[in-house]
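Here it is: the structure, laid out below.
Heads up, one of the protein chains got dropped from this complex, but the rest are sitting where they should.
Letters A and B mark the chains in the order given here, with residues in each chain numbered from 1 onward.
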Amino acid sequence: MSAETNEVSSRALLSSDASNRSALERSHLDLETAEKPYLDSNELIINMGPQHPATHGVLRVILKLDGERVLGTECVIGYLHRGVEKIAENRTYTMFNPYVDRMDYCAAVSNGLGYCEAVEKLLNVVAPPRAQYIRVILTELNRIASHQLWLGTHALDIGAMTPLFYTFRDREEILKIFEKYCGARLTTHAFRIGGCQYETYAGFEKDVNNFLTFFAPKIDEYETLLTTNRIWLERTKNVGVISGADAIALGVTGPVLRASGVKWDLRKAQPYAAYSEFDFEIPVGTNGDTYDRYLVRMEEMRQSMRIIEQAVSRIPEGAIMGKVPKVIKPPVGEIYHSIEAPKGELGYFIVSDGSTQPYRLRVRPPSFVNLQALDVMVRGLLVADVVAVIGTIDIVLGEVDR
Amino acid sequence: MNPALNSALSINSGMAPVATPWFFYALAGMAVLSGVFVITRRNAVHAALALIITLLSVAGLYLMLYAPFVAGVQIIVYAGGIMVLFLFVIMLVNIERSSKERAFNRMWPVGLAAAGALMVLFASAIVKGSHINDMFRDRLMPLPESTNTQQIASLLYGEAGRMGQYTFAFEIASLLLLVAILGAVIMTKKKI
Partner (left out) sequence: MPNFIMSYLGSTVTPGEAGSQFWALIYVLIIFAGVSVAVICMNWIERKALAHFQIRLGPMRVGPHGLLQPFADALKLMLKEDIIPAEADQFVFWVAPLIGLLAAFTVYTVIPFGPSQAVSDMNIGILFMLGVSSLGVLGIVVSGWASNSHYPLIGALRSSAQMVSYEVAMGLAVVSAVLMTSLNASGTGTLSMIGIVQAQQQQGVWFIFKFFPLGFLAFVIFAIAMVAETNRAPFDMAEAESELTAGYHTEYSGLRWSLFMLAEYAAMIAVSSIAVTLWLGGWMRPFPNLLHAPAWDFIFSLFPGLTFGGLAAIAMIGAARMPAHSFFRIQRIGLAVFAALLAFSALLLLVIAIAGRSADTSVAARFREGIDYVYWFVLKVAVFMYLFIWYRATWPRYRFDQLMRIGWKVMLPISLGVLLLTAIVGVILP
């Protein structure tokens, strides 16, 4: 995308003169014109973002519009790029651990879990059962928190202001538990390679159980506001549809994939941590539209509560740290380990050259991959739907750009 | 209401102009001036805004003539409805190109002649009507404000049990408009 396109004034874009055409060609918008507009109207190119209330950060979407109908999109990313993967090459394995929290800052615990497990796999270390359980409890709490944040912002994008405040009120309870456990609310750095740094505080189980009883009616409250709301149904049903085959082809994972009817959840498909010991369902949608993604995530919150309930009641006693050497020097080799983060498959590919620092670390972030599906989902829809679809993909730009 | 109060409050009782001549000249001046702007402005949106002012001024003149219904319809239909659509279309037009084009083409002497002829016609009608043969006298309608709307209604639809004078014409006109609407929909819609 050339800089000129930004500066083309609206009148020039509305017109069909040569400067407009060339600006269009200079951009990388190789979007075929789906159907020639019946009346000889001109296309409108607008920048949505990077400063825009509904792009969840600094995503920039270049929209090619016919009136309000979207002919094509191009996502421009990198406004939040911090070079996390490069940083990893200059840090020891332990030192890099807090950095992963800053990728998907809404689900920092999941990021940490994925990284720690990947390094543990590389080291051939297994975290003790108690640590596994603590990990599951915190990760599932974090999944709920992430989904709450998603629900609030997604509803706000569609115009419902109020759910945002309700979800933030309830998310606060989870953050309080995090704070009590490890001192941080958002970028928790809760886990260490080989287990957990901290033992649970006195009253941890009680706090978690209190949260579960507190939160169960709150999900119903959210659903009362939205699930059968006519406007919500009209705004989300058959909007941003993606078929299961398309979703798989694009590498889409997480709730977006499951809403399209593909029953793929890494917690069941390749269980990690202690997930194989719990009884829970994987909610699956049928239409692959925004409404199904909403339903899937709402149900996932309930399932997460089920998992937490089981984990808290069965949490074993014992050590919380496995046998990890003082200096972490994994053997030469490479490993790919992925977990089911709230947004989808979060994978870490680590190449070790036997030193204390990774030779190469590559993250497979769910947001980045899922964002690819935006163009497929929004073609032919309206501007208002673009906002809804960006919301429903549930991206975090910290993770997209890394 | 006591009659003494009534006379104390009102400037004039009975049939009198709604407002002073000053209002007439202000409105008429505004209408003419903005009318000139409509045809001289190169920017189509400015011209459309001027046209709105013209229409509103004319609506004001109708009000002064005890024709509030016509004034109201003028505001709703022209200023409110049609001009919004005008602006809607103008906004999609290439303003820059149109502003570079000449505002007048070679036909302007013809237009000037036509306008002049119309002015002569009006002037003669006014001059003749004012004295020699009382052109408009028996046509002069009493203009009570309160019944103006009713009079229009009874002309169009008739009094109780009697067909109005223009019922048929009115219905034909509305049918014509309906056909026009359908035509417009069919022409612009690819598939219905």
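What we mean here is this: a residue touches a chain if its C-beta (ideal position, glycine included) is under 8 Å from a C-beta of that chain, and two chains touch if they have at least 3 such contacts.
On a predicted model such as this, the values are computed, not experimentally measured, just so you know.
By the touch rule given at the top, the unshown chain touches A, B in the complete complex. Among the residues A:122, A:136, A:155 or A:242, only A:155 touches the chain that is left out of the figure. When the whole complex is considered, the residue among A:229, A:243 or A:357 that touches the unshown chain is A:229. Although one chain is not drawn, its touching partners on chain B can still be listed: residues 1-2, 5-6, 8-12, 43, 45-46, 49, 52, 68-69, 71-73, 75-76, 79-81, 83-85, 87-88, 91, 145-146, 148-150, 160.
Within chain A, the residues in touch with the undisplayed chain are 9-11, 13, 44, 46-47, 52-54, 67-68, 155-162, 164-166, 169, 225-226, 229, 231-232, 234-235, 382-387.
Following the convention adopted for this analysis, only the chains that are shown with their structure count from here on.
Centre-to-centre spacing of chain A and chain B amounts to 61 Å, using the average Cα coordinate of each chain.
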